[in-house]
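Just dropping this structure here.
With one protein chain withheld, the remaining protein chains of the complex are depicted in position.
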Amino acid sequence: MVAKFDSSPEAEKETARIEAFSDGVIAIAITLLVLDVKVPTAQELGGASLMRALLRQWPIYFAFVTSFLTILIMWVNHHRMFRVIKYSDHWFLIINGLLLMSITLVPFPTALLAEYIGHAYAPTAAAVYSGSFILIAILFNVMWRYASRGGRLLGAQHDRELAATITKQYRFGPLLYVAAFALAFFSVAASVGLCMALAVFFALPGTTKRARVTAQH
Amino acid sequence: MVAKFDSSPEAEKETARIEAFSDGVIAIAITLLVLDVKVPTAQELGGASLMRALLRQWPIYFAFVTSFLTILIMWVNHHRMFRVIKYSDHWFLIINGLLLMSITLVPFPTALLAEYIGHAYAPTAAAVYSGSFILIAILFNVMWRYASRGGRLLGAQHDRELAATITKQYRFGPLLYVAAFALAFFSVAASVGLCMALAVFFALPGTTKRARVTAQH
Amino acid sequence: MVAKFDSSPEAEKETARIEAFSDGVIAIAITLLVLDVKVPTAQELGGASLMRALLRQWPIYFAFVTSFLTILIMWVNHHRMFRVIKYSDHWFLIINGLLLMSITLVPFPTALLAEYIGHAYAPTAAAVYSGSFILIAILFNVMWRYASRGGRLLGAQHDRELAATITKQYRFGPLLYVAAFALAFFSVAASVGLCMALAVFFALPGTTKRARVTAQH
Partner (left out) sequence: MVAKFDSSPEAEKETARIEAFSDGVIAIAITLLVLDVKVPTAQELGGASLMRALLRQWPIYFAFVTSFLTILIMWVNHHRMFRVIKYSDHWFLIINGLLLMSITLVPFPTALLAEYIGHAYAPTAAAVYSGSFILIAILFNVMWRYASRGGRLLGAQHDRELAATITKQYRFGPLLYVAAFALAFFSVAASVGLCMALAVFFALPGTTKRARVTAQH
């Protein structure tokens, strides 16, 4: 209660540093998979043409693009939460850290999926892939609820419509990823497709005022 | 319309975080190729002297320097856009993310070119190289047009001359890179030369006021 | 003395840049070990199932999670110090740099411990592991004492209770890690357990005002 009114610029500075640190970690995670995009050397070509050798690497490009976009959407969501979150405390730092750890891992299940897609072990890979999103969706919920419960860490004049949109949009995330996880054992395509549909859903702005203004433009 | 006038410091903070995140991603992309600059071990030298072994690696140095300078020029251009862009919205974040993804990939086509220059597959490498710049030039245009169309995300008091310069300078970028792409199949040297000439062109400050002031100094 | 009163915004900007640079270094260090989390390729599986191959890698996951959490706690502590530190000087930059260097190294002893746990050389690995924390604990103390001695670099209106908590919490860190180091030669489990207990201890907020406010919430 009191914390909310002491020294507003102090508070601003605190979330500024959390955002800066988060941006650093997410920026690294988002570029990590580029390290796997290797140039095929002239010796490795064998009889194949360079174009064919480049095309043969498609799962690596697929993993890179998918990881990048997925983490980008997570960054946009993280960024959006901080349009209403203006305060911070000790446990919030810890929860944010756990969320960052799970985001950092995204390139791993994505590369796993890329490696085993079309393979007999594809269901295992799809399960690990959707399973990692269950974890991330739960952590986004925990972080948002911790911050927004009773307005604990929200700004005094925060955009209430945006806060409501976030609450609504996040609520069913974990359950839907659990469905994607279960689907993995029946149909890899359906499981991965649901994950991607959910990514598109979280990439949508919701129905916030600012977004509508822009749309009317 | 309304978005432009609500809470100016809020807006400032928003572009601040986009810039910070972009800086992080670009900073990582710009240093990634350093990881390929490996020290030849004493065992690898064979009969050669260390100096000869170091010189033999010239394509790696070439790729590092070229990638670094290319990405640096992109950063300068990104930075310059944000001297007039003062607002942000959801889709702007997504477009900026796609631009960052394409910038992050620059070390790959550059290393490919360095590996195959002088080789029978050089035209393929030069085509991939110039092709990646078509994509980046298009994304710079999309981002700039999205932000500047009707002044959507520009500051109320923005430098109109600088905005006009950017619009003019970007307009022909994609087409000229398409020309470089077509040239790759006739002359690798001409294709790569055109790409480098275009990089120098985008490194020029244009004719903005500040640049002229500095030049008169 | 005088330094404390000259140009307060200048001072703010200075610690802002130290914090930004520190965040960058720590963000990289915290994600480095992800590079070791490799996808087992289809060829490497041998007769084993993918799930078995993934589980066989547990020491790598363990090292990643432990390193991440350990460095996260260090970041939270670094961040907390800068809630009261508002000034900077030349030697403070150097001390902070040495602390960052030691934090950057954390993934190495952690990976070492993960590789040799349960092995005949486990005591050596545990000694290196706890030994690296002795160094870090000493550097945290040196940095805090340099900044807080006589209030040298603290803000004029700093939270005195928080400063006292930090002093108290850091005081016995080095000695307790020396105990963990000595224990390594008798019981690896006890040594590593003590290190982890200490990590949890440093993850606690202490008894600062803000933390209590939050708890009452």
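Things to note:
Just so it is clear, A, B and C label the chains in written order, and each chain counts residues from 1 on its own.
Everything below uses one rule, namely that contacts are C-beta pairs under 8 Å (C-beta built on N, C-alpha and C of every residue); 3 or more make two chains touch, one makes a residue touch a chain.
Please read all numbers here as calculations on a predicted model, not as lab measurements.
Within the whole complex, the absent chain has one touching residue among C:105, C:135 or C:164, and that is C:105. What subunit C contributes to its contact with the hidden chain is residues 1-3, 10, 14, 17, 20-21, 24-25, 27-29, 32, 35, 89-91, 93-94, 97, 100-101, 104-105, 107-108, 111-112, 115-116, 119, 121, 124-125, 128, 150, 152. Considering the complete assembly, subunit B touches the hidden chain via residues 19-20, 23-24, 26-28, 30-31, 34-35, 37, 39, 41-42, 45, 49-51, 54, 64-65, 68-69, 72, 75-76, 79, 82-83, 203, 205, 208, 210-211, 213-214, 217.
As a working rule, only the chains that are shown with their structure count from here on.
Where subunit A touches subunit B, under half of the residue numbers in use are shared by the two copies, so each contributes mostly different positions.
Superposition of subunit A on subunit C using C-alpha atoms only gives a rotation of 90 degrees, nearest 5. Each chain gets a centre from the mean of its Cα atoms; for subunit B and subunit C, those two points are 36 Å apart. Here the spacing of subunit A and subunit B, counted between their Cα centres, is 25 Å. Shared contact sites, meaning residues of subunit B that touch two or more other chains, fall at 24.
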